[in-house]
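Dumping the structure here so I can ask a few things about it.
The complex appears here without one of its protein chains, the remainder shown in place.
Take a look at chain A:
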Amino acid sequence: MANATTRSFLQVAATEEATPPLRVVQIEGLAINNTTKFLKELFCTYLIQVILKIIKHCKEFSPALVTGQLLGLDVGSVLEVTNCFPFPIREEDEEIEAEGANYQLEMMRCLREVNVDNNTVGWYQSTLFGSFQTVELIETFMNYQENIRRCVCIIYDPSRSNQGVLALKALKLSDSFMELYRHNNFTGEKLREKNLSWVDIFEEIPIKVSNSALISAFMTELEADTPVKQCDYERLQLSTSPFLERNVEFLIECMDDLSMEQQKFQFYYRNLSRQQAQQQAWLQKRRAENMARKNAGEEPLPEEDPTNPVFKPIPEPSRLDSFLITNQIANYCNQVNGVAGQSFSRLYLMKALHEK
């Protein structure tokens, strides 16, 4: 981390003037190309090997959630992810945390020795059923963003991959969201001002994959002759109900959370209107009093009294949580849609086969 920090200062200094838009994120072996609908395009390339590593790490520890670091190069408008290494599973212990930092440094030193690019460009993490939109993720992202200007987060979902889908996503936080987050300003007013809705928190970056010619040659040779591949078997599995069930379960949980958030807001609004009523009442009383004093030829009292608890502003609850939950729900809905769509085709296929 330490050298990442020093590097970042240099980099920030260098990039402060004109940051060319990030166009490509390239993973070695597997390149992921991410395009944002934002002003600039983000483009990542990943090498296949990185993706395999991520998959292996995430799968081996599934259902535990794991993270790791992405290494690579930031070349002009292209962010190439050329390597990665896993983090040990984190434990809630300060000593171990320090050890984790050591591990990171050690690993990067070792990788540098065998000529691996050792610039941090982001991190990857596994998720279950796409439940990754958490405050922790945002915090981690902000942390990385402090040190390296351009970073990317790869999310891999082992649970979905069992269905023959390569559930890999590259994400970044949108700039406008980061701005708000930095000032921790999630009141309704600010959000309206920025015109930021829950859709705009995360930007998904399309993934572009690249391979070295050597690996490509090996793979062409090693490809098995069988016409049916493992992923075909998995894709044509008829049973999707466990997956859908879990998804709907999570969806219901999220709904509960969301209604909790809504209650918070209702509570806030109720308090707010009660306070306003109190303020009005107080003002009227004061005016009446002033009128009386005026008639009596005395000095009027000021119409504002900051010491009065009635004028203390009630803090507005942050919208961040409800935004994230909304995102989460939208995600589950998308997954349900996707899986249901696939199983439709499977069912019709089965029907057709049976009729034959």
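Details
By definition in this document, contacts are C-beta pairs under 8 Å (C-beta built on N, C-alpha and C of every residue); 3 or more make two chains touch, one makes a residue touch a chain; residues count from 1.
By definition in this document, contacts and distances are computed from a predicted model.
According to UniProt, the chain absent from the figure is "Eukaryotic translation initiation factor 3 subunit F", selected among "RBR-type E3 ubiquitin transferase", "Trafficking protein particle complex subunit", "RecA family profile 1 domain-containing protein" or "Eukaryotic translation initiation factor 3 subunit F".
Of A:123, A:177 or A:198, it is A:198 that touches the chain left out of the display. If you put the missing chain back, the residues of chain A touching it would be 28-33, 47-49, 51-53, 55-57, 60, 83, 86-89, 103, 106-107, 110, 113-116, 161, 164-166, 168, 188-189, 191-192, 197-198, 206-224, 227-232, 234-236, 241, 244, 248, 251, 255, 262, 265, 272-273, 276, 319, 322, 326, 329-330, 332-334, 336-345, 347, 349-351, 353-354.
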